[in-house]
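Every protein chain except one is present and positioned as in the full complex.
Moving on, here comes subunit A:
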Amino acid sequence: MASAQSNRLAKGGLIDRNAPLSFTFDGKAMIGYAGDTLASALVANGVTLVGRSFKYHRPRGILTAGPEEPNALVELRSGARREANTKATTAELYDGLDALSQNRWPSLGFDVMSVNSLLSPIFVAGFYYKTFMWPAKFWEKLYEPAIRRAAGLGRTSGIADPDHYEKAWAHCDVLVVGSGPAGLAAALAAGRTGARVILAEEDRLAGGRLNSDGGEIDGMPAGEWLAGALAELEALPNVRIMTRTAVFGVYDGGTYGALERVNDHLPVPPVHQPRQRLWRIVAKRCVVAAGAIERPIVFSGNDRPGVMMASAVRTYVERFAAAPGKRLALFTNNDDGWKTVEAAHRAGIEIAAVIDSRKDLSQHHRALAQSGGFAVHNGVVVDVKGGKTGVSGVEIALANGGSAQIAADVLAMSGGWNPSVGLSSHHRGRPKWREDIAAFVPEGAPAGMLSAGAANGDFSLSACLRTGHEAGLAAASDLGFKGRAGKAPAASDEAISISPLWHVEGRKKGFVDFQHDVTASDIALAQREGFESVEHLKRYTTLGMATDQGKNSNVTGLAIMSELTRRSIPQTGTTIYRPPHVPVAIGAFAGHHRDENFHSVRLTPSHHWAAERGAVFVDTGLWKRAQWYPIAGENDWLTSVNREVLTVRNGVGFCDVSTLGKIDVMGKDAGAFLDRVYINAFASLAVGKARYGLMLREDGIVMDDGTTSRLAEDHYFLTTTTAKAGPVMQYLEFCRQVLWPELDVQLTSCTDQWAQFSIAGPKTRDLLREIVDPAEDLSNEGFPFMGVREVRLRGGMFARLFRISFSGEMAFEISVPARYGDAMARNLMKAGEPFGVVPYGTEALGVMRIEKGHIAGAELNGTTTADDLGLGKMMSKKKDFVGRVMAGREALTAPDRQVVVGLKPVDKARRLRSGAHIIPKGAAVGPDTDQGYVTSVCHSPMLGQWIGLGLVERGRERIGEIVRAHDPLRGEDYYVEICNPVFYDPEGGRQRG
């Protein structure tokens, strides 16, 4: 049954009483109104107990009405959308909302773990370090799981998030953070000059404290002025108002991170809409008008449900027409707290008493007490009476030495205000202490940032309006905007006086950090044990390390430390502020980059054709490549791969090799350029010829290899491995632009422009003759090995033909513009039908290259030299090249280096595995006897056994030696024979045939 909104005030508030919304809290059905937050609806329904604390499981109520809330954290929604640690104070109410309290078992009212409160002497500061030190092995198995069960906050759903998140950029001249009086004045001033302005507001409504505190601006009620200001801003085309958008971080170059909660106020986001949007806002100037956060006073029982920040009481009463209690007492050390008494009095809430720690009472407050008929006590609260669901009264120690008891069901407290210095300190600015307002204000703000209003320590309404206007105008005129900004909005000034009071000594626990259960005595303990520095204090007590990041506790904590150490507050200092200022879901940072969209996918020109044929694809970098093409009746990959290899070796097959990096190298000095980057000569390469080339890094290690052809006097076509296409391009650009700008050479990446197929096998020419114009001579004389030429195809199209072979077979590579790749694949299949052509994938490609002893990525692994790969003789002795000098280093030319050899198990039935270590026969296994490892393996259908390549110490001198392949990872140990890496057709006759 729905409760009756027992604490809803009869009138007022920015809520829609015609739009009732039903919701549940811990399964209990209740009603609120549109415009409510979950917290305000709970207040309206008379709910005071909303959670249990982190360490002691103490009953807790709603403390604040904003994003700084430490207590009222709930699990919002259910199932996959369940979101832990959601602040009830910022969660907008919607129809059907369901929320659960956290950190209690079995129920909020009766919590087994509240026994921790009795054991509290154990749970003091540093208890993690002291209690669970010994024995070490107990930590992982016993202590940590137990602590995690007992402590901790909400539960995650454990299910993938069904909603999506997006990321966006925005650019502006002036970013205004916060839309309270200062932010509005700043946006108006800057907007009127013509500057592009973004006004970001975390709340659903613009207005900030105007929505809670009212007041009078330019002679009209604050609400009326606010409506006019918003209308003017909305009418300005150069101003954009972004509500539900929290600016959470300041990054380099005027980049600001902001989180827009697009649809958090709905049960489920509308179709095609994200739940949240992560903004990167690039702003030339920024005005931080993020307001201030009221701070608690530390006294016995200050965490009891029913003790609330004075400003929050005001917000619930004024903005939400929800009364946190029927009889209110106020404990304050400043004038601002008194506004709560005025608001509560206006709303008809009985005022029990005001306890003001200051001796002198202003005329205004004296009159207020008289008309309200309540007592004002000069003193402090020393204890709060009541039960787990609320306050029944307070005990006061009077300044004159006496004491008093007052009955009340809500205690509002105000210890003064802390300007929001988070954003202005994100670039390591250290806030400056201002004695007159007993608070830190921004200092050392990031370039281009100004703070205004309460965020800068100007707490009065008139000062907010004035400084906001000034900051907005300064930011715009600094950028050269000259339009008329008009006059600053005016309000009648209110003096705000404060006399610092941080901590009242008491018999019981007084809380500093409500969320992490850090008490004044924990701080004292930290001080006694030598953890006086604020950074030590923070880590030893965990002060400010909860999800609220100590927004309402850090300054109080360090103020207490400064009292204990008899240092001043500025001497004590603050910890470092880092983004994010508010918690941001990882999902928002990821945006759309999850699951299949985690990274972009590159498809080969024949991909769709291959997919139609049922090819199995493998990810190689961003590419999807056909791994093998199973046909009917084939159930395991090896059968398919063996068939593909045998068909190529005996007939003909083709493979899409478009993923190899392709770079056009053009210009008068193209040959000279390639001579410098390759170890072998290219300037001397004849037009119409291709050559295998090897590149070194400057340190003498092999970088990449590939076949490069000369298409014209001033035009080379360079290829790279698939994996290194990008890095080689970047490196060659470095050589061209930085190292040798004097060379006349240009580079163009054309990997995506060409579809290239390798056609291999003894029947390759038969197949090609069906494709290529009959006038083209494909004979060994007319098109010799390593020849390159543009040919006319049947039908008149042109293609590039390269007579190169990776498989060791008679082979050509044919290259057509990428858009013809699909057609070429279909053509090759159709034309090859009479010859039994098969498409082959990367597995068969790999098998054939291992059979031929060709190196690939596993051997080009960033540790091998040209000589290690058996290619040392390629290093030219007639010209200089990158890596030449360093390749000559002693260790890179040592005779005992591990070099590429072939390996085959002695037991022919045995499977060889990559990664196995090579140990001399008879030697014990150990790092000193480890002589190398297996790099690449395959099952060779030509040899009828598993074979592989490996890097083995002095391998080339040991052909025929039997060694151990030791594979502790798989628990295998067997003998292999070191052999020539070219297993198949070592004379190379087939590819030249």
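A few points about this structure:
Everything below uses one rule, namely that contacts are C-beta pairs under 8 Å (C-beta built on N, C-alpha and C of every residue); 3 or more make two chains touch, one makes a residue touch a chain; residues count from 1.
Here is the rule we use: contacts and distances are computed from a predicted model.
Of "Rod shape-determining protein MreD", "Sarcosine oxidase subunit delta", "Molybdopterin-dependent oxidoreductase" or "ABC transporter permease", only "Sarcosine oxidase subunit delta" is the UniProt protein name of the chain excluded from the display. The residue touching the chain not shown here, chosen from A:255, A:370 or A:893, is A:255.
Remark: the omitted chain is touched by one listed residue; of A:631, A:739 or A:925 this is A:739. Considering the full assembly, A:880 is the residue among A:595, A:636, A:880 or A:928 that touches the omitted chain.
The residue touching the chain not shown here, chosen from A:730, A:863, A:893 or A:980, is A:730. Against the chain not displayed here, subunit A makes contact via residues 251-255, 280, 282, 427, 676, 698-699, 726, 729-730, 733-734, 736-744, 746, 876-880, 884-886, 888-889.
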